[in-house]
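One structure is given here, and the rest of the page talks about it.
All protein chains of the complex are present and in place, except for one that has been dropped.
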Amino acid sequence: MSDIQHIIDFITDFRNQRNWAQFHNPKDLALALSIEAAELNELYLWKKDKEIDAIDREKISDELADILVYAFFLAEKYGFDVKNIIMKKMEKNARKYPVDKSKNLATKYTDL
Amino acid sequence: MSDIQHIIDFITDFRNQRNWAQFHNPKDLALALSIEAAELNELYLWKKDKEIDAIDREKISDELADILVYAFFLAEKYGFDVKNIIMKKMEKNARKYPVDKSKNLATKYTDL
Amino acid sequence: MSDIQHIIDFITDFRNQRNWAQFHNPKDLALALSIEAAELNELYLWKKDKEIDAIDREKISDELADILVYAFFLAEKYGFDVKNIIMKKMEKNARKYPVDKSKNLATKYTDL
Partner (left out) sequence: MSDIQHIIDFITDFRNQRNWAQFHNPKDLALALSIEAAELNELYLWKKDKEIDAIDREKISDELADILVYAFFLAEKYGFDVKNIIMKKMEKNARKYPVDKSKNLATKYTDL
């Protein structure tokens, strides 16, 4: 079994033990994910270089884990294969950002 | 090789072909992730039930893929093992949300 | 003096007493604003109708105030007149969303 499927089985089991599927509609799952993304951002707020390097790694990993858990709940909700949807989007990204046009540039594709 | 490592190898290769690592400091990666999370939220904005079911699945998977890609870039940046950081956080969640106290409740642990 | 200018004077005074202008570059102000926006969202997470009506009004007003304060700090940073920038954007909105095309529809202008 892939790591991803193992994680998804674990978190859906955790959810089901608490009967939380009743709250896990897609709109609220996406909202929860964005809230966790803001909590991750908050670790970096007002900080520069050295201060960023000094952030407790466990605080970063905890917030990143929260984001990943909601992302995996959404994949499970829609029956998405995580690796497939990423590869599909990366193909689109490769067309939007051809190497010769986008190398060394942070420009959004709409402005390339 | 795990699926997760395969994905990480693919996206770092994509990044390196374009020499984009120069932009991928953690603070901007976290910011990019939150921007994608907002784009996912936007698919659900103003919508209820049937309208939510009617959303094009590929729009959902594309935004979810974007979020996952930045999450994996952050894991790679910090040398985190994705499965381990999730399991570690889920242990903390199990302590914050014991089944007997949290079953059927959406209440945040600080208010349990 | 307008209410807006009175608020801006008050919050810049508060900032200056604490010598916080050193942290208030636009990128971090925008980041702070989005973090507060997520804290507001969190009050509604997992909730529907009656539960939403039951949210403590002071929690809503506190988070909304935090968002407004950062928005006013950004206006002050760029020397924007709050009323003017809103009226200018509303003119653009009127052109993007003519009444006859957008009445009763939540559709984004790109899909009208």
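General remarks:
For clarity, chains are labelled A, B and C in written order, and residue numbers in each chain start from 1.
The rule we apply is simple: contacts are C-beta pairs under 8 Å (C-beta built on N, C-alpha and C of every residue); 3 or more make two chains touch, one makes a residue touch a chain.
Quick caveat: nothing in here was measured; it's all calculated off a predicted structure.
Touching the missing chain, out of A:Leu31, A:Leu68 or A:Val82, is residue A:Leu31.
Taking the whole complex into account, chain A touches the unshown chain at residues 31, 34, 45-47, 106. For chain B, the residues touching the chain absent from view are 23, 28, 31-32, 34-35, 37-39, 41-42, 44-46.
Chain C meets the missing chain through residues 2-4, 6-7, 10-11, 14, 17-20, 22-23, 25-27, 30-31, 33-34, 37-38, 40-41, 43-44, 47, 52, 57, 60-62, 64-69, 71, 74-75, 78, 80, 82-83, 85-90, 92-94, 97, 99, 102-104, 106.
The working rule: only the chains that are shown with their structure count from here on.
Taking the mean of the C-alpha atoms as each chain's centre, chain A and chain C sit 26 Å apart. One inter-chain figure worth recording: chain A and chain B are separated by 1 Å, centre to centre, where each centre is the mean of the chain's CA atoms.
Residues of chain B in contact with at least two other chains: 31, 34, 47, 106.
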